[in-house]
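Here's the structure we're looking at; comments come further down.
Other chains of the complex are left out, but the ones given are in their true place.
Naming follows writing order (A and B), and every chain is counted from residue 1.
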Amino acid sequence: MAGSPRRTAGRRLQLPLLCLLLQGATAILFAVFVRYNHETDAALWHWRNHSNADNEFYFRYPSFQDVHTMIFVGFGFLMVFLQRYGFSSVGFTFLLAAFALQWSTLVQGFFHSFHGGHIHTGPAQLLLMALLEVVLFGLNEFVLLSLLGVKDAGGSMTIHTFGAYFGLVLSRVLYRPQLEKSKHRQGSVYHSDLFAMIGTIFLWIFWPSFNSAPTTLGDGQHRTALNTYYSLTASTLSTFALSALVGRDGRLDMVHVQNAALAGGVVVGTSAEMMLTPFGALVAGFLAGTVSTLGYKFFTPILESKLKVQDTCGVHNLHGMPGVLGALLGVLVAGLATHEAYGDGLESVFPLLAKGQRSATSQAMHQLFGLFVTLIFASVGGSLGGLLLRLPFLDSPPDSQCYEDQIYWEVPGEHEDLAQGPLRAEEPETRA
Amino acid sequence: MAGSPRRTAGRRLQLPLLCLLLQGATAILFAVFVRYNHETDAALWHWRNHSNADNEFYFRYPSFQDVHTMIFVGFGFLMVFLQRYGFSSVGFTFLLAAFALQWSTLVQGFFHSFHGGHIHTGPAQLLLMALLEVVLFGLNEFVLLSLLGVKDAGGSMTIHTFGAYFGLVLSRVLYRPQLEKSKHRQGSVYHSDLFAMIGTIFLWIFWPSFNSAPTTLGDGQHRTALNTYYSLTASTLSTFALSALVGRDGRLDMVHVQNAALAGGVVVGTSAEMMLTPFGALVAGFLAGTVSTLGYKFFTPILESKLKVQDTCGVHNLHGMPGVLGALLGVLVAGLATHEAYGDGLESVFPLLAKGQRSATSQAMHQLFGLFVTLIFASVGGSLGGLLLRLPFLDSPPDSQCYEDQIYWEVPGEHEDLAQGPLRAEEPETRA
């Protein structure tokens, strides 16, 4: 099928090289020509200015509906890739999101742990874990934003790093050596991967809204969204390039496209609000897509075999590493802040610098300390959570029943043994 | 598979008890602490105030696009659960929605009847039924809103109650005792249930937009959306709790999650605009989710076997009972209205009270009479519709062909007998 060896080698390198070439050329053009323009009428895209009739279309103010679409549709469907765990993925995300909304905590934090930890747990355990995590999440956020004066609009630290390591440590505590009994169910099937792409695409579209939601109305949100878009486009290109490069016969892997393409949104979570520059956003996104794709390929297997962390969804690749990278990028960009570069915007991005209470270097140190605090909160919290979920009165699924909807859901017949499985409609109590 | 009897009992109760406990605790906290705050800057969420830079994100003004997404995507896909009726569900919703848009009647009304009645009818019959129903819907709405001065922003009466009972009575008139010949096609399959969840989730996300669309800009829409969100979250929790409680081995039923979780949006259709209070919204939503789930489990089978109403989609559980409950809730909340509670807002919510032309008790009586009128219109209209559709020149599918796309659609080969079914592409006239 693959033709001669030379053709195969050619195919393997064609897409990666072209992606790298185009991305390199664009990045150079961006570095040379593209500057932020504070005049809205000349910006590439901009908020619709209600006071003048202007013909460009615009980036919509981020709204609750956007973020809900991102969380319910995005997260819900991204996890449907597991061939026999689709009901649980969509259903439990739905339950948790509704619960979180009541608790006024419209945050992604614990969805990311859910990502990592949902394989071993049932819905009751998830609700309990959410309770604990929401409290710790709020505490960590309070320490960072209010006490330390750290900036983290898109949550590289407070959301992604915290959520990822909370979940990974929890997964370590709950480690089940016998889980390979459920391995055969961990795969995806063709249509479950297509469902997951619905999730990926909605997350991609609304990530700029998400990152810019907490920033200052107007220029601040505009810059944040712009940087997030650039970073996402670069991580998408680098994911395709790297996936083809490391794949068998130069083939792309749907897991990489579903996840690593989003790493660009994570990596600018802290710095998108700052004067990252479009060129900086491209470089950051490209790096994040690369690290994330390589993580799926080479690091996830080690994580399980050596470190005994079962990371089914690759939360470490999408949220963990890009989150830490994003925090460090924030340290760098904050350390380079000057009154000249920010102008009047310094007040809203770095109020303590604007008031002269802190130097740029001091702000950078605070950012770095914020990352450290987050990692501590996440590790201690994840350990506590794991111990809590191991309490004997909480019923866990047996090792042989993980990744399986049937333990929590009535599943239509097709899915069971086709020979004997009755269709749901034949049971008198449903839809009859 | 299920382990010892005690573990099974434990599993059955774990999720329901935890849901009830958390919901109870939240409701108490809401009752004690949460009040509407008319200052936008202190509200939990609020309209983006364009005149000041404020860092919260906001609830987007409801728009045509939101409501279209809800109707086309939401309704279209919610009904895809039928394993061999997916094309008809999405396709005919599409046709009807396009037709309704032309008739300037962007209302859900007849989609709900369609819900209930679509199983026995073809597209031509549906268009005729839509014509009749749109006229009656408009007439009923005119009597309620303009003549009786009834309030019903989200349409608990005019949309849900009217649509549900119109459809159910119509289904009664069209009753086919031989329909069990088509029963085997009435089930869902794994992927069709996942498609249906796309519908559920889009309906959930945009229900607050839908309920608040016709209310007064600003505070009015804000309060309506807020109440709808709270009610939806509570109905989602109670649906999961009750579904696990009544399910075999404590298992959740996808039908309940797909439908009853939305009952919270229906039940506050009349009162979300009023001073329902967040606590009241939680209680209403919880009750609606409970009634709806129990309806699927216990009442739908009776509806068919005893009352000869074939309610395939459970329109009585999602729209009928929650709609009537919502109308009665509106009676209660209107009867409790005072000048103190509403302040300046009384003018927009209850203009006749503000002008002194009607007392709160009188308004409540008018609301109750509105429900009565709606039930009359729906019953008489549904009967007329049923008789119309039984006219001999209108071609109905035979009993053995219901719930089957093939009677109206060219269906790709896989779906027919796999041994002989040709792929569509092999026929010269399509996409060749």
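The rule is simple: a residue touches a chain if its C-beta (ideal position, glycine included) is under 8 Å from a C-beta of that chain, and two chains touch if they have at least 3 such contacts.
Here the structure is a predicted model, which is why all the values come from computation and not from measurement.
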item: Total identical subunits in the assembly as filed, 2 in place; value: 3
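Assume only the chains that are shown with their structure count from here on.
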item: Distance between chain centroids, defined by C-alpha means - subunit A, subunit B (Å); value: 32
item: In the complex, subunit B residues that touch subunit A; value: 1, 3, 7, 10-11, 14-15, 18-19, 22, 26, 44-45, 48, 50, 53-60, 66, 83, 183-184, 186-194, 197-198, 200-202, 204-206, 209, 229-230, 232-234, 236-237, 240, 244, 247-248, 251-255, 257, 261, 282, 296-298, 300-301, 304, 312-314
item: Of all residues in subunit A, those that touch subunit B in their complex; value: 50, 60-69, 72-73, 76-77, 80, 86-87, 90-91, 94-95, 98-99, 101-104, 122-124, 127-128, 131, 191, 195, 198, 213-218, 348, 393-395, 398, 401, 406-415, 423-426, 428-432
